[in-house]
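Encoded as structure tokens, here's the structure I'll be asking about.
With one protein chain held back, the other chains of the complex are shown just where they sit.
Labels run A and B following the written order; every chain starts at residue 1.
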Amino acid sequence: MNNGLMMTTAEQFLFWIIGPIIVLGASALLFSKRAVLTACSVMVTMVGLAFLYVGLGSPFLGIVQVVVYTGAIMMLFVFVLMLVGVDVSDSFIETIRGQRWAGVLLGLGLLVVLSGAVFRSTFTFAIGTDAASNGNNAGAVAHLLFSDFAFTLEITGCLLIIAAMGAVILTHRVRLTRPITQGEMMEIRTKRGMRLTPPPAPGNYARHNAADVPAIDARGKIIEDSVPSALRMRGQVHNLRGLPQDLLEDKVPPTRRPDAAAPAIEAGTAGSSDSAGPRDTGGPPEPGDTAGPEVKP
Amino acid sequence: MINNVVLAAEVAASQAAQMSWLVIAIPLASAGLLLLVGRAADKWGHLLGVTASAASFVVGAWAFVDLLSRPVAERVQDVTLFKWIPGGTFDLNMGIRVDQLSLTFVMLVTFVGTLIHIYSIAYMEHDRDRRRFFAYLNLFVAAMLLLVLADSYVVLFVGWEGVGLASYLLIGFWNHRLEYAVAAKKAFVANRVGDVGMIVAMMIMFSQFHALSFAGVFEAAEHASGATLTLIGLALLLAACGKSAQFPLQSWLGDAMAGPTPVSALIHAATMVTAGVYLVVRSGPIFEHTPAARLAVVTIGAITLLYGAIVGCAKDDMKKALAASTMSQIGYMMLAAGLGPVGGIFAIMHLVTHGFFKAGMFLGAGSVMHAMKDQVDMRRFGALNKAMKVTWLTFMMGWLAILGIPPFAGFFSKDKIIEQAFVAPEGQVWQGWVFGLVAMFGAGITAFYMSRLFFMVFQGKARWTDEQHPHESPGLMTVPMIILSLGSVFLGLILTVVKFDEYLAPALVEGHHGEPVMNAYVIMGATLALVVIGAWIAWSKFGSAKAVVPTLPPAADGLVRAAREDLYQDAINDALLVKPGQALVRGATKTDDDVVDGAVRGLAWVFQGMGSLVSRIQNGYARSYAATMLAGVILLAAIVLAGRM
Partner (left out) sequence: MTVSAYLILASVLFTIGTVTVMVRRNSIIVFMGVELMLNAANLAFLAFARMWGNVDGQLAAFFVMVVAAAEVVVGLAIIVSLFRTRRTVSVDDENLLRH
């Protein structure tokens, strides 16, 4: 692909298109508050790098880059972010005095040193990997991998197994109490007067069927429990604009609403399945039920 | 000029000489046994002690008779027992030298020692620690015998230290009394000062002569420089001063009376204080070539004999008066020993006779104390001649002997010393006059204070307290006193008749008899006259029927007050040595606390500060560590790059 010291025009084109994208994606690490956004940007960077790898004459690694980094590693990151809390945004208020300036200055210093080393070096004529790959990059890599680097490969395999076991052990949690069986759960629910059936799916009878839109029962009452508890805890329940207008405006005119009702619905903080009780499930909307279905006694 | 026999004894030792190590071993083994067996030996411990001492005397006598049977040229025998300190090019052997001098001491120590042992059986009868006492006595005798039998200075030093240890143990035998324990400590410390001299002397010998045995040192001394020999001589003199209670290390002797009276007899008569004289006489080949050191010895001896005599005049404590007289008599011996080989012979002769009459007098004093309920104040005695006839008569023999009345023992030895003191070295006539007159005058004072002691104790009117009922001591005590008093009477005569000087002379360097600056008979006459005058003054003041001795010491002039206070020796020691020493120690402690410890603490403070400074980097933030690491990486990379430019 490239036999000369200089890049070909196509490669230059590729480099100058992809390079800035890569740097831009990477810089999200420094400037993005939201971790998910950062992860996505880094994914872009990884894919961009995969392009460059292909351009550098190793299509095999380019594919591996996509599969391993973008497909596995970055997905793992996103999973963990979800686990930890996707909305956990990083505060940019520095707690260690001078740390940010030190980081920036040292980063600049590192850049100067590294690029100084690059600029001060003279590079030989780029041979290109065509001859070495012999038209079959993956085959060439495989040949080397299973001959000269066979032992390294074995050891790396060991490492992977150990790492997997380590992850299992690290995340393993010893159960401290006996798990509650299904029968016991039903007993508890009966005794406490809780709902016995599973909650309806979110968005049932509502205008939208997204996961954050609560279901509405046959009498037009909102069933808060239908929204997954994780969303409720985070206050991400939809603001119920999917409800029929009359239901909202007639029954609960803004002027007559108690102060707590609207914010409760907006924020979605009100209501939990434990204390909701049968009141949520049935009963026509009473004329005097001015507080709306979400207001708790 | 030097008798070769003394220098290198290459004579095959006789069987008796070969076996003479038993002289030391028997009492030593007995002491060890008595101390190890403990209370189980209480019933028979004293008998074992006496037996060991007597057995030692028998072996010594055997060696002595054997020695006499040998020709004169073969009498100095060195017996190597075993290789003690093998050191490559320098080997030190544990060995004994059997010759006329050492056997003289062996006979004196074992004979008088055995008598004192026997005496102690009765004297210590009511003491619950009598077995321990006998163990210490045996240890004392063994150490002294090792001292005199040693064939090198190092072996001698072992015995030297053993004597010091045993004296410490015995002086402080009743250490439940604080002042006795303090007295023991004082003796120990004073002796250590002397030991420094001994050690320095040995160091000089080792560095200069590369030898420590008598044979090696004496041979090397012939070719050594005068300065070296003078240094060695002065160091040895310091050692002798410590052990023999000579000026200025005399202060311990009076306090050493704290020990039981038999101990005092042993210390003053046969062992311990005679060691210094022995050392000087034994080291004759060294002193032979150094007139300066000899003059120092003579001067010390002269000072001490006057010092002791003056102190003795004022003491009311019977034992302390006797101690002062010992100091004075040892001063005579020192003076004689410093005069040269001939003087050395008379020093040893006086030492032997003194050993008998002084031991007799101390045992007599012990008998008096025994009778008077441990009273030692002479002002409370008087008229004991009727109550204690044996003690009185034996003490009288000792008294006449120390006065030098012919034909008692002291006359033959002390008169010779005085005569020798008048012998001046060539060109130094003043020395003859000065030391001769000092010795002669000292004899007069001796006569006064010894007569004072004798009259105050035995003559005059009884000044006893009410509860005192004097009685004669038991036979176990009186028999040794009688034997010793016989020695006091006849020993001088016997030694003169058997020509002790000719017997001893081959063991010493050859000397020449000088002529005294005065006629010898004039000296003898003048001395006797002074003695009689001194005794007469004492009689008129303390002994005659008209004399009144107050029971409390009367007011007196400055000299007497000073003498009562031992011429302020303790005050002087305190002011010159103890106080500055304590100040030095305090200063050293303060220096240690403030300077040395301060430096250490300061260093610690510096490092602590640095540590707390550096520990601020250790803030627990991984990001800070990362920054630090990166800084290091950048620095290293920059250095590498700069190096490649």
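Please note the rule applied: contacts are C-beta pairs under 8 Å (C-beta built on N, C-alpha and C of every residue); 3 or more make two chains touch, one makes a residue touch a chain.
Please read these numbers as outputs of a predicted model, since none were measured by experiment.
Peer 1: The chain left out touches which of the shown chains?
Peer 2: A, B
Peer 1: Just one of A:M46, A:A206, A:I223 or A:V237 touches the chain that is missing; which is it?
Peer 2: Checking each option in A:M46, A:A206, A:I223 or A:V237, the one touching the absent chain turns out to be A:M46.
Peer 1: Using the touch definition up top, pick the residue from A:A167, A:I180, A:A210 or A:A230 that touches the left-out chain.
Peer 2: Counting the whole complex, the residue in contact with the absent chain is A:A167.
Peer 1: Determine and list the chain B residues touching the chain excluded from the picture.
Peer 2: So the residues of chain B touching the unseen chain are 618-623, 626-627, 630.
Peer 1: Can you name the residues of chain A that touch the chain not displayed here?
Peer 2: Residue positions of chain A that touch the missing chain: 2, 5-7, 12, 15, 19, 22-23, 26-27, 29-30, 35, 38-39, 42, 45-46, 49, 52-53, 56-58, 60-61, 64-65, 68-69, 72-73, 76-77, 80-81, 83-84, 88, 90-91, 94-96, 99-100, 102-104, 106-108, 110-111, 114-115, 118-119, 121, 123-124, 126-133, 137, 140-141, 144-145, 149, 152, 156, 159-160, 162-164, 166-168, 170-171, 173.
Simple rule for what comes next: only the chains that are shown with their structure count from here on.
Peer 1: In angstrom, rounded to a whole number, how far apart do the mean CA points of chain A and chain B lie?
Peer 2: Taking the mean C-alpha position of each chain, the two centres sit 102 Å apart.
Peer 1: What residues on chain A touch chain B, complex-wise?
Peer 2: 96, 99, 102-103, 106, 109-110, 113-114, 116-117, 120
Peer 1: Please output the residues of chain B touching chain A within their complex, sorted ascending.
Peer 2: Residue positions touching the partner: 619, 621, 623-624, 627, 630-631, 633-634, 637-638, 641, 644-645.
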